[in-house]
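One chain of protein is taken out of this complex; the other chains stay put.
Letters A, B and C mark the chains in the order given here, with residues in each chain numbered from 1 onward.
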Amino acid sequence: MNLRNVILFAIMAALLVLVGFLQSPSVAMGMVNMCLISAIMALGVNIQWGYAGLFSVGTMGFVALGGLAVVLTSMPPVHEAWSAGGLGVLGALAIGVLTIVAAVQAWKRVPAGLGRMGALLVILVVGFVAYRAVLDPAVDAIEGTNTAVAGYLGGMGLPVLLSWVTAMGLAAGVAWVIGKVSLGLRSDYLAIATLGIAEVIIAVLKNEDWLSRGVRNVNGLPRPVPYEVALQTNPTFLSWAEWLGLGATEASSLFVKACYALLFAIVLAIIMWLSERAWKSPWGRMMRAIRDNETSAKAMGKDVKARHLQVFILGAAVCGLAGAMLVTLDGLLTPGSYQPLRFTFLIWVMVIVGGSGNNWGSVLGGFLIWFLWVQVEPIGLWLIGLLTASMPEDSGLRAHLIDSAAHVRLMTMGVILLLVLRFAPKGLIPEK
Amino acid sequence: MIRVENLHKHFGGFHAVDGASLHIAEGSITGLIGPNGAGKTTLFNVIAGVHKPTSGKVYMAGQDITGLEPHELFHKGLLRTFQIAHEFHSMTCRENLMMVPPRQAGEGLMSAWFQRRRVALEDEEIRRRANEVLEFLTISHIADEKAGNISGGQKKLLELGRTMMTDAKIVFLDEVGAGVNRTLLNTIADAIVRLNKEHGYTFVVIEHDMDFIGRICDPVICMAEGKVLAEGSLAEIKSNEQVIEAYLGTGLKNKVKAEGGHV
Amino acid sequence: MDFLNALVLLANFVLIPAISYGSQLALGALGITLIFAILRFSHFAHGDVMAFGTAGVILTTWALQAAGVSLGPLPTALLALPVGIVASAAILLAADRSVYRFYRKVKAKPIVVVMASLGVMFVVNGLVRFVIGPNDQNFADGARFLFTVREFRDATGLAEGMGIRISQVITVVVTAIVVAALFWFLNRTRTGKSMRAFSDNEDLALLSGINPERVVTVTWLIVAVLVTMAGTLYGLDKSFKAFTYFQLLLPMFAAAILGGMGNPVGAVVGAFVIALSEVGVTYAFRKFLEYLLPDGMAPEGLVQLLSTDYKFAVSFVLLVVVLLVRPTGLFKGQTQ
Partner (left out) sequence: MKKLLLTTALVGLTASAAQAQVNIGIIFGFTGPLESITPAMAAGAELAIAEVNASGNFALGTVTSVRGDDGCIDSALAVATAERLVTSDHVNAIVGGDCSGVTGAILQNVARPNGVVMISPSATSPALSTAEDDGLFFRTAPSDARQGAVATSIMRDRGVNSIAITYTNNDYGAGLADAIRTNFEAAGGTVTMVASHEDGKADYSAEVAALATAGGEVLVVAGYVDQGGRGIIRSALDLGAFSTFELVDGMIGQSLIDTIGAELEGSYGQLPGADNPGTETYQGLATAAGFDGSSAFSPESYDAAALILLAMASAGSADSAVFKDHVMNVANAPGEMIYPGDLARALEIIAAGGDVDYVGASAVELIGPGESAGNYRELEVRNGAFETVRFR
């Protein structure tokens, strides 16, 4: 950390403090929370891109899987649904896995040619038909149970913080499969493939209602911190608030946000500690070598494929963790809210603007870009307000401009990305 | 040490290596010469696992190593350098050397995170070895330079240095002398000979500079059009009719091509 | 008769929609593949540039309609095409001059240019909404059908019918003409040949006296024609909406890669494969089988391989499988 970086972070902190004064402390704290989550997502992408040069744009999928993990871990199980079709779903999933294993074995064992194609086809078709035959009735039974509030299998009813761990596991597991299949592709193809796979993950989340209610959303996820409303009626808390000279509402809102911020900051600190330590160790040296020159690294005995898979999984796990934290903060899972623009490309902007290959850069990028993502709209509205102040009230152009204000946000992101790429291609905090 | 049997490598219709067979004796410094496009580099690439051969076999110490991955061959003691230097440009010269030793404890994430002391001790040892190598190659003064910023000849030295960071048995050097000034070339030649004598490395060297070949190599193998043409001492090769014709023929062709605008 | 019915059924619900959708994708995918062949990067701003060009066409169409200009049964938008092409050419060249050219000069890695195209995507995305707003815009006029399902049924006496829209005919015809013209241009004209030479081997082409900036400019101009055509045809056939055009990016890329990135023939074939698989794999074949199978053997369920929820997943699974088996796509694409 040199002086320049300290100053950059100080400016960022000052911006947030300024928001606290000019808008409200509560807004600032809310932003800090989202900034922390964004920073972790950016670290996840940085592990894949900055460490290993993997152009994976499937971030959204892993973030969404993290969200799914929260539901699967922390929601109470729906016993009704389990007895209606739980076994059927598990059976169908087992059939699905068996089919894939059989297909892979056939691919490996049967010599290439028509025989292999035939065997594969038979295995896949039979497996698929069996899978659907077992799954469909079970799913219908599950989704038929009290659809308005349940209609899914529920979770395991474990503490919500545990879901942050399962989120990493889930994302890592899926990343292992994706990585096995697609890491051999060259960069642009890998990008499109991961972009598509992320969309497929979202489609599963949206349409497999038995899993997490699909687009019906899961509301009321348990919280790791107290509820504001409970605090507002808690005499001890109220006396604290009074002592601090804050209103009950404001104090409770700030307190809850501070609790979250503390949790998130701890997670971020752990990840940073692990990342920095790894990056400065022989492991990091090896990864930099692989990123610099794959052929040469191979010739020097490094197993590039295995290492790529390793960082891909690590990055995915970190993104999954961030996704779980996000859903925990929101208190609900809305699969419809996962959009590539917001959960993949915006995160990439964070990494590039911050400085790829540099952990501190990613953190700064996460903070700064989230800050702008939220603040550009009011600034844009204000600017357009200034611009149009002299226009007559009923001017069509004025109305058009005001309606367009919200779109300034995307344009700003684009302009920032282009400027950084052009004039500071290594980002605000370059890799040393 | 290395036996190549009837090796073919085809790219589409182009037969880069077309039935080459050769044997490289343990402890030798074998020179591999031949006109441009003779298939020398492709042969290297196939032996070193970069390309899978179309047909044919490669044996190392009697063991079939055909089609193994480069990193697997590395662990068997087979190393190679590249025609165009493949340095790790964003790393310092010392780091370029330090990344080489295989099975470093610190390359495992768990050790990197939680066995700091063990990793540090091991790394200290590797650093010491890297410093020795730098000393040996007389490039200690650039140890902390980014490898992307050093001169072409220094990069070649660095590549040679990397092969010294592990217990190599056989090292393939692809055009070590290309674009290297006379002084550095001599340093490289000295280093190769010393490594051969003191550490028992076997070398296979592709090089166009006949003085260089003549100074360190015996025997010399000449390739042309994907086949092995002749083998023997440099003097023998130089007087071989077929070799002269192969060089002259393509030499003329090359001249014509160059005038036609080929780079 | 049953056989004919089955055939008409399939044509109406699968083949005709897939062919017109495939044609629109083909034009978009051709643009992507050309940019990749000449400039060597994946152009992520493609969908939004398409929306921009189409917005130009729409605004002009409205002006023409207001002025009372009409093409009779054909949509007025065809007249407005040149304006849209100029608009998209302007934005593409502006992006090239202000963004991409710099990276060409410094010989940046392709991935950096891809990132820059992401930036351009964000900017154009906002620009389109400034120009025409986020709303759905309808600008099709003229006759809608060549013949409708009912007309077909009445005329042939079959139980099943099929309809063909004017917009579908225009789509297929225009696509055929544009693709043919493009191939003629690439194979027969001097500029086209130099583009192909440039794509095959940049260094060699430079030595033989090809002006790279000219090749690049011509490429952008062709891409402008292709995207505006694709966007306008798509808008005529369905409707215009900025967000939808952004969404088209994925199937267009899938088509280009499936066919072999950098290979124009591949892009066209890939587009049709994607379109057919999206419609075909999720089609419920019950009625179709009812016609073909003997009585009593008709299936109970819908005979649908995959729910329509996953229709685009089909193209991606296909894409990944093809890439694994043939990393350069169905037709040999570029590897670098």
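In this section, contacts are C-beta pairs under 8 Å (C-beta built on N, C-alpha and C of every residue); 3 or more make two chains touch, one makes a residue touch a chain.
The shown structure was predicted, so the numbers you read here are calculated from the model rather than taken from an experiment.
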item	value
Partner chains on view for the chain not depicted	A, C
Sole residue of A:5, A:187 or A:249 that reaches the chain not shown, by the stated touch rule	A:249
Contact residue for the chain not shown (choose from C:2, C:202 or C:309)	C:309
Option touching the unshown chain, where C:53, C:75, C:110 or C:161 are the choices	C:161
Missing-chain contacts mapped onto chain A	11, 15, 18-19, 21-27, 30-31, 34, 147-149, 206-207, 209, 214-217, 219-220, 228-229, 249-250, 252-253, 256, 326, 329-332, 334, 336-337, 339, 342, 373-375, 377-379, 381-383, 394, 396, 399, 403, 405-407, 409-410
Interface residues of chain C (partner: the chain not displayed)	12-14, 17-18, 21, 133-136, 138, 148-150, 153, 161-163, 165, 234, 238-239, 241, 243-244, 247-248, 251, 275, 278-279, 282-288, 302, 304, 307-309, 311-312
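Methods note: only the chains that are shown with their structure count from here on.
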item	value
Pair of chains joined by the greatest number of C-beta pairs in contact	A-C
Farthest-lying chain, centroid of Cα atoms versus that of chain A	B
Rounded Å distance, chain B centre to chain C centre (Cα mean)	49
Rounded Å distance between chain A and chain C, as computed from the means of their C-alpha atoms	31
Chain A partner contacts - residues on chain C that touch it in the complex	36, 41-42, 99, 102, 110-112, 114-116, 118-127, 129-130, 133-134, 250, 253-254, 257, 261, 307, 309-310, 312-313, 315-317, 319-320, 323-324, 327, 335
Complex interface listing, chain A residues touching chain C	55, 181-182, 184-189, 191-193, 195-197, 199-200, 203, 206-207, 345, 348-349, 352, 400, 403-404, 407-411, 413-415, 417-418, 421-422, 425
Residues of chain A that touch chain B when the two form their complex	274, 277-278, 281-286, 288-289, 292-293, 295-304, 310, 431
